[in-house]
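A single protein chain has been omitted from the complex, and every remaining protein chain is retained in its original position.
Entry: chain A
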Amino acid sequence: MSPNPQPAVEVSGLVKRYGSKTAVDGLDLVQQPGTVLALLGPNGAGKTTTVEICEGFRRADDGSVRVLGLAAGSEELRPRIGVMPQGGGGYPGIRAEEMLNLVAACAKNPLDPKWLIEVLGLGGAARTPYKRLSGGQQQRLSLACALIGRPELVFLDEPTAGMDPQARRLVWDLVCALKDDGVAVLLTTHLMDEAEALADDVVIIDQGRVVAQGTPAELTANRPDDQQLRFRARPGLDTSLLSAALPEGLKVREATRGAYVVEGHIDPQVVSTVTSWCAQQGVLAEELTVAKRSLEDVFLELTGRELRS
């Protein structure tokens, strides 16, 4: 591949308001070509609005958006990008294969629609009208439509929503193959494992602002005092007794029924103390693991644990 210093996506100071509500509030992000960027955030954080502005479906109220160095939504840009809108899209009465053929006709060098239909596991549904496809099948067809034109950059808005685990694995595999072939992928998700598994860079947004960004490794970086020891045992153990047996600075809680978490600086001595304390209590500590913070922990820390309305 020839070196291409131009970012795939470059957003700066993006603002979008709906009436009195500010959906995106001064958002900046840069995606390098050929990388996978995950836009992560709770519902209503502004993910879809941001992506739809990049795709050219909505206009920014302020700030600048350049996609492959071009203005978002320009006719020049659209053949170069692939878009999977949230919830898909198709004529209600069109057959899956006809829809893909129609989108393929819009591209200069399309992938083979028959092959792509099979790859996405839609071979059996190729002649099914769009409105009779299941939600997951509509999503897969939409993904096929996004990829058929061999784009340089693909926008996937919640690509695995409504998909079964097999289909999710397939989408992950496709995203990895795209990246290996030099296609940049910008995806939105609220699935932590998805972001962790696929993304080179993660941008966490909340209430229209970037609250954290970096590689998954950076975001979950193992600060020495920021580890967890987790184990399962009979519910209702007196955690204050365990706390007293452990060195200062370690916190113990029963996170959910029977699931215990020790947080802080976990060293071999701590593990030994926990297991011998359990032995004294006459309980078997099951599924004992020492782990760094997960992306989910980071996410919940930054965006709060309360449900959003």
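The criterion applied here is as follows: a contact is a pair of C-beta atoms (placed from the backbone, for glycine too) under 8 Å apart; a residue touches a chain by one contact, two chains touch by 3 or more; residues count from 1.
Definition applied: contacts and distances are computed from a predicted model.
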| field | Name per UniProt, for the chain absent here [options: "ATP-dependent RNA helicase DbpA", "ABC-2 type transport system permease protein", "Cytochrome c-type biogenesis protein CcmE" or "Pyruvate dehydrogenase E1 component subunit alpha"] | value | "ABC-2 type transport system permease protein"
| query | Just one of A:Ala71, A:Ala105, A:Leu241 or A:Leu284 touches the chain that is missing; which is it? | reply | A:Ala105
| said: Touch as defined at the start, partner being the missing chain; which of A:Asp180, A:Glu248 or A:Glu287 qualifies? | reply: A:Asp180
| said: I'm checking contacts with the chain that's been left out. Which of A:Arg150, A:His190, A:Arg209 or A:Lys292 qualifies? | reply: A:Arg150
| query | Considering the entire assembly, which residues of chain A contact the chain that has been omitted? | reply | 55, 57, 75, 78-81, 83, 85, 87-94, 98, 101-103, 105-111, 130-131, 142, 145-147, 149-152, 173-174, 176-178, 180-183
